[in-house]
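Just one protein chain is left out here, and the rest sit where they should.
Think of it as A, B and C in the order they're written, each chain with its own count starting at 1.
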Amino acid sequence: MNFAFTDEQLALGAAVRDVLRDACPPAALRTERRPGWRGLAELGFFAALLPPEHDGLGLGLTDVLPALEETGRACLPGPVAETAVAAPLLPKAAGGELCVSVVAPGQAYAADADLADLLVVLRPDGARLVQAAELTPRPGIDPCRPLFAVAYDAYEPLEAPAGPVLHRLAVATAAQLVGVAKELLARSVAYARVRTQFGAPIGSFQAVKHRLADVAVAVEFAAPLVWRAALALDAGAPAAGRDASAAKAAAGEAAALAAGSALQVHGAVGYTDELDLRFWLARAWSLGAAYGTSAVHRERVRAALLGGDARRWP
Amino acid sequence: MNFAFTDEQLALGAAVRDVLRDACPPAALRTERRPGWRGLAELGFFAALLPPEHDGLGLGLTDVLPALEETGRACLPGPVAETAVAAPLLPKAAGGELCVSVVAPGQAYAADADLADLLVVLRPDGARLVQAAELTPRPGIDPCRPLFAVAYDAYEPLEAPAGPVLHRLAVATAAQLVGVAKELLARSVAYARVRTQFGAPIGSFQAVKHRLADVAVAVEFAAPLVWRAALALDAGAPAAGRDASAAKAAAGEAAALAAGSALQVHGAVGYTDELDLRFWLARAWSLGAAYGTSAVHRERVRAALLGGDARRWP
Amino acid sequence: MDLDFSPAERDFRAEVRDWLSANVPDPPLPSMDTAEGFQAHRAWEARLAAARLSVVSWPEEYGGRGVSLIDWLIFEEEYWAAGAPARVTQNGIFLLAPCLLRFGTPGQRARWLPRMASGADVWAQAWSEPEAGSDLAALTSRAEPVPGGGWRLYGHKTWSSRAAHATHGFGLFRTSGARHKGLTYFMFPLDEVAVRPVAQLDGLPGFAELHFDGVRVEESMVLGEAGQGWSIAMATTSSERGLTLRSPGRFLATADRLLALARESGDPAAADRAARCWTEAEAYRLHTYATARRIMAGEAAGAASSLGKIFWSELDLRMHALALELLGERAGETPWLDGFLFALAGPIYAGTNEIQRTIVAERVLGLPR
Partner (left out) sequence: MDLDFSPAERDFRAEVRDWLSANVPDPPLPSMDTAEGFQAHRAWEARLAAARLSVVSWPEEYGGRGVSLIDWLIFEEEYWAAGAPARVTQNGIFLLAPCLLRFGTPGQRARWLPRMASGADVWAQAWSEPEAGSDLAALTSRAEPVPGGGWRLYGHKTWSSRAAHATHGFGLFRTSGARHKGLTYFMFPLDEVAVRPVAQLDGLPGFAELHFDGVRVEESMVLGEAGQGWSIAMATTSSERGLTLRSPGRFLATADRLLALARESGDPAAADRAARCWTEAEAYRLHTYATARRIMAGEAAGAASSLGKIFWSELDLRMHALALELLGERAGETPWLDGFLFALAGPIYAGTNEIQRTIVAERVLGLPR
């Protein structure tokens, strides 16, 4: 029992952070679609989940959690989790090299599909690989994560069952949401230290302090659910799907709380294009909706627990 | 449209307040079972809902709302709402003269049944009048509102259908809960003004201010739901049962919030027999559970609204 | 105590409902923060005004019908239930007009109110400055008297809603050093002000920055007297927080739509949240009937209006957040996404909810400062 990231896991996260600090500064969010992707590919990040014999790092989902969290902190655009998680599904050469977007069951649209070389379509009866599709832009909340309706004729069936892929995508997205929430909190704290009203920094007022403390609590206790879900998926634990839903719901709610609080602390300026804050706000909401909103995942947890599956893992 | 109490309605409330200020001070809660009842009977309060030809005041439930709220503010013990609401059901001479306790459907116990001259048992198939019953004390949360299991052999069927009586009892209890919540808030404010920590009255700290402001908001917006429910019941409006449930749930939650906040503001002392506060805390919880908890009433509102009855009255 | 509408009130409701059902634009107008949408909304205001429905509670001489607050609430219920357009004139009719009616000269009222009622003039508010948000009295924009009459305005206002397209603005400017008593309430045409539109979360310029570099205004553009600005503005924000800015009708309509969405979803926990919101919208409606009655009886709304501001703004946000949870990635195809972005600002504008809670605690409950 060592429920703490190893040095290697942390080192991958730190390497991703270093790449993104240089290659994905906030200014890049206004001009680029995939800043930093080249650097992450060079680190092997997108092939991390591939086995070594397929030129991958042979890692589990757990191993890349700190790295995924860093992509959330940096607000890295593009189908990051999709490309990393889908890699093991793809034909040998494609995994880790090609950009992938995903259409999930019950999800109408594929994010960043216009950037994707391949689409993975998850259906209850299995996964499909789509090479060419007609894309129709659909309105969304996140300017850096555009949505597309997808129509296609030809597809290749994939052997992987759709369920586990979807759970892994939900948990990978939850890890990003933890990073988004932490960055929103950090930006709120930074602003509250310098913004002065009534002759004092607003961060010295109890109402602001306690609101941000609540965000800290929410993030602090969402993260271990995400880590556990990844371990459970990697281990094929019995209630891993339920635990994945618990993780996605908690991370989505923590990020939504962090976003609402960030906006409230910043006031009207947080609402505008003047500050970079809006990118993280939009990401909290767009990833919160991706692969099932918190309401959807809460319902799944409830159905499992009420149905009698209240087993704890470990 | 004049959604404000009339002078007469307010005057009855003021008369009740005057009686209880003298006859039901907090000290009486430690020693007496029915302080102030004689004075209220002399005002005609317990016969308020009886028609004049039965020596009553001929009033509607709406007319006695301010008076019921005052009984909550004073934490008046005894089956107050039960006796007032049940009066019109009873044989002519009994209404307004005799003390009544009620067993509601789905409710296991009768409150204050040992004080009651008569028991009204509400069952889905109709109401019953019970003159003699075997009572077994059951543990409860409110020392001034003891609970009893009831067993009886003989009963007299009453003509009144059980449903409307139950709705009226729920709304009368909700009006008391508004009074309990207001008194809890007033006591919290009074304590926060004088209790000093860190060199300042704790009521000067934003955390305490905002918590009590939240209580004020909850009470302020629960009360009109209670008033509307009483008017709807008096008018026989179509969704009156749903509106009664909305009122009971909102008043119960407002009182629970007021109780939790009062305890938090008072700290450990609020938890003890040293302060009178505990009487109002217990009453908030006991009346919150009476005639359906907030969860039960929320479920009824939800069932009605989801079932399609989203009519607004007026 | 009763909740009975009079025959006249029922007739009025029927008239409003009929007119709206025949006139509400379908499809909905484009966003008022686009140039095209702004003109379309202005044209809608003119149609409303032609039916004498744009400002029903104002005196007839200014374009209203002189009806009671209860009638106004009825109008609002019908307006939002019909899915009618958002009011591009709202800053003027709900914030400035109450002050003009109370503190304006007869000349000011005659000059500005009818044009406001018809949408001929569209007013933007200009309260905040970069360093004066919640702490409004810290503002530094100033007005200097011009020999011979009139003033020149200097300074920098921000988060000015509607200013990107509006014709006029109103706000406070400093005419002496005293923190509160040095402020004066000015109206001004926007054509000489440097307006820099500011994009909001939805990419549209719902805000603007206003830069005043000696903008000349006539003496008649001062509302009340020099130095009275703070007290007039507080009367405004009191009405802003009170009845006029966010009538219950808006939230009733939202609650009905939310209930339909929750019913569709089949998720009972979501249904529970929706049913709570629906009940709370009812509570706000009923509470407002009671408040309207008190105001009609001559009482002031006062600090208690802060209770309402807290309640409706957080209800509105909860409703839209739930809708987004139910819609997922389809939210952008519905009006709920724009509604959510708008609702997010509710706890911030018109005095943040932190300020409101402090007002409730100190002025309603009597807790120490």
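Criterion: a contact is a pair of C-beta atoms (placed from the backbone, for glycine too) under 8 Å apart; a residue touches a chain by one contact, two chains touch by 3 or more.
Just so it is clear, the model here is predicted, and its values are computed rather than measured.
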Quiz item: Among the chains in view, which touch the chain not shown?
Solution: A, B, C
Quiz item: Out of A:Ala48, A:Ala175 or A:Leu212, which touches the unshown chain?
Solution: A:Leu212
Quiz item: Hey, which subunit C residues sit against the chain that's not shown?
Solution: 268-269, 271-272
Practice problem: Against the chain that's been left off, what residues of subunit A make contact? List them. | Solution: 1-6, 9, 62, 185, 189, 192-193, 201, 203-204, 206, 208-210, 212-214, 216-217, 220-222, 224-225, 227-228, 231, 246, 249-250, 298-299, 301-302, 305-306, 310, 312-314
Exercise. Would you write out the residues of subunit B that touch the absent chain, in ascending order?
Key: 107-109, 138-141, 143, 147, 196-198, 202, 205, 207-208, 256, 260, 263-264, 267-269, 271-274, 278, 281-282, 285, 289-290, 292-296, 298-299, 302
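By definition in this document, only the chains that are shown with their structure count from here on.
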Quiz item: Listed by label, which chains are in contact with subunit A and with subunit B?
Solution: C
Quiz item: Just curious, how far off is subunit B from subunit A if you go by their C-alpha centres, in Å?
Solution: 50
Quiz item: Between subunit B and subunit C, what's the gap in Å when you average each chain's C-alpha atoms?
Solution: 39
Practice problem: Calculate how many whole Å lie between the centre of subunit A and the centre of subunit C, each centre taken as the average of the chain's C-alpha atoms. | Solution: 38
Quiz item: Of all the residues in subunit B, which ones touch at least 2 other chains?
Solution: 206, 210
Quiz item: By residue number and range, which residues of subunit C touch two or more other chains?
Solution: 354, 357-358
